[in-house]
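Contents: one structure, followed by commentary.
All protein chains of the complex are present and in place, except for one that has been dropped.
We call the chains A and B, going by the order they appear; numbering starts again at 1 in every chain.
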Amino acid sequence: MEAFSKRSLLDIEGLTRIDVERILDTSEAFLEVSRRPVRKVPTLRGKTVINLFYEASTRTRTSFELAGKRLSADVINMSVSASSVKKGETLQDTCRTLEAMHPDVIVIRHNASGAAEYVASKIGCSVINAGDGMHAHPTQALLDAFTIRRERGTLDNLVVTIVGDIAHSRVARSNAHLLKLFGCEVRVVAPRTLLPVAVDSLGVRVFDRPAEALEGADVVMVLRIQRERLEGALLPSLREYARTYGIGPEVLRHAKADAIIMHPGPMNRGVEIESVVADGERSVVLDQVEAGLAVRMALLYLFAGEKGEGPAVSEAD
Amino acid sequence: MEAFSKRSLLDIEGLTRIDVERILDTSEAFLEVSRRPVRKVPTLRGKTVINLFYEASTRTRTSFELAGKRLSADVINMSVSASSVKKGETLQDTCRTLEAMHPDVIVIRHNASGAAEYVASKIGCSVINAGDGMHAHPTQALLDAFTIRRERGTLDNLVVTIVGDIAHSRVARSNAHLLKLFGCEVRVVAPRTLLPVAVDSLGVRVFDRPAEALEGADVVMVLRIQRERLEGALLPSLREYARTYGIGPEVLRHAKADAIIMHPGPMNRGVEIESVVADGERSVVLDQVEAGLAVRMALLYLFAGEKGEGPAVSEAD
Partner (left out) sequence: MEAFSKRSLLDIEGLTRIDVERILDTSEAFLEVSRRPVRKVPTLRGKTVINLFYEASTRTRTSFELAGKRLSADVINMSVSASSVKKGETLQDTCRTLEAMHPDVIVIRHNASGAAEYVASKIGCSVINAGDGMHAHPTQALLDAFTIRRERGTLDNLVVTIVGDIAHSRVARSNAHLLKLFGCEVRVVAPRTLLPVAVDSLGVRVFDRPAEALEGADVVMVLRIQRERLEGALLPSLREYARTYGIGPEVLRHAKADAIIMHPGPMNRGVEIESVVADGERSVVLDQVEAGLAVRMALLYLFAGEKGEGPAVSEAD
């Protein structure tokens, strides 16, 4: 099997359509591993994954940790609080220190846009961006693509509507880039205050009203409203947001009858999504979580696995 | 070997005497594993245990983590602080998200009574209650029973006196329920302010004075005084509590000559227990810790192990 051409995953812009398909195909094999009675393969035995998280995250960190462990890698978690950043060590020094311990992959989440790319330029091991500021969250986009492909049978030429805080969302940004690779029509709908200034550069269609934005959509991606945005006075109130942009059964009638509903989590039920939708049969929210594990296993394998071997998904000895 | 009939351990009330004996017998096999030079068996290889702790706990979390690792399971720790609960995700969504990653067992500690049962009703994997509010702490009761049975040779018809804050103690509650299954006489002694309103419903005998409560006791269980209770003005002062209810050599003379002294830890030496008792030859406090590991290994095995096999306690390959 041909070695994966990339050393790191920093954003979707760095991937070709072929790269994405390679990652998604590899993920299929690993999805199956987590559904077995014995959910572990020896693929990354003797390899080391470091989860370096500068932002709190239980969901993404757990997903990467479990992905590493099910591949038999040694996984180290490092949660760096704001307080210890104040101790004065630079991000570069922290990462070069970690590199001196010979990890195979450093997974980094950081509140500064560009942090992952900066780190990757300074060290020699693989870097996976697990979210950097408002820039990118490529593993989220990949797991979303994986979920869509499984549900719709294809990624090509779909209509995908993203609802919510586009301005601050690395999820929206990474998804838009990925979906464009497959010729999708990407639509966004949000209050004007939650649209990025240069929204046009994303190559998306902008809508004011959810009903219009959902018309004929194959996929509805609902984004999390971060309550802390309210402090910045970008939103009048959660209640008002929910009334206009919250996704309920009414507005969903505009989407295709078999449209799927996605949410990266954690959900604010009753704000951006109504419970009847979140728990409805068209919701694939939990499939996304399962997909996340498979995609992260695939990425760790592609970056840390022995080159030239196929995905060793036979049971651990 | 017959499969264990329960899917989860939520409280002692859900267990029969047969269930308890099954768990304790299985624990015997695992106690031995931790005493070997090589303290690991391959029993749960490829299984996943998630420790989901909403309350700080080093002791119980460490015990479950080590239990899982010595069984070769993959163990994931998630400490959820109050601050991230505020982020708005419901307990149900958190647990269903975790379930989508295909764990075999979720161990949960939560400050809300009933949390473990609620979670178990929402998800399909096994749930072990590691303490929920003031409701139950069934693994503590099981490890206490295991310790008593080893020390006294039986659990039947003993006199067990529980001293301290009964009102707020899930330990007392779970122990009372378990010991009643074996026909024990369970006595409680505490200041009136630290007795639960419906103390009679526990089926215990209530005493005012420790000397009377300890008369002829086989087992003296001393509970931790939580200093934060003082803020609630339930106790006049630690010193006064210690003088009346602190267990020292004097009052112990009322118990049987070979009575054992237990404490779930962490101990406030000089408050609820005097050091000479805590460190004395009748103290089994450290045996309880060792028992805790064995009982938790047994529970993880019973819930996550391959059905139909005996406890595989042969050395890891």
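Methods note: contacts are C-beta pairs under 8 Å (C-beta built on N, C-alpha and C of every residue); 3 or more make two chains touch, one makes a residue touch a chain.
For clarity, every value in this text was computed on a predicted model and none was experimentally measured.
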TODO: Based on the whole complex, identify which of A:Lys47, A:Arg70, A:His135 or A:Arg296 touches the chain you can't see.
DONE: A:Lys47
Task: Residue of B:Ala29, B:Ala112 or B:Val289 in touch with the missing chain, whole complex considered - done: B:Val289
Task: Which residue of A:Asp74, A:Glu151 or A:Asp279 touches the chain not shown here - done: A:Asp74
Task: Touch list for subunit B against the chain that is not drawn - done: 34-40, 56, 58-59, 62-63, 65-66, 69-70, 227, 265-269, 271, 286-287, 289-290, 293, 315-316
Task: Residues of subunit A in contact with the chain not shown - done: 45-48, 50, 74, 76, 78, 80, 84, 87-90, 93-94, 96-102, 306
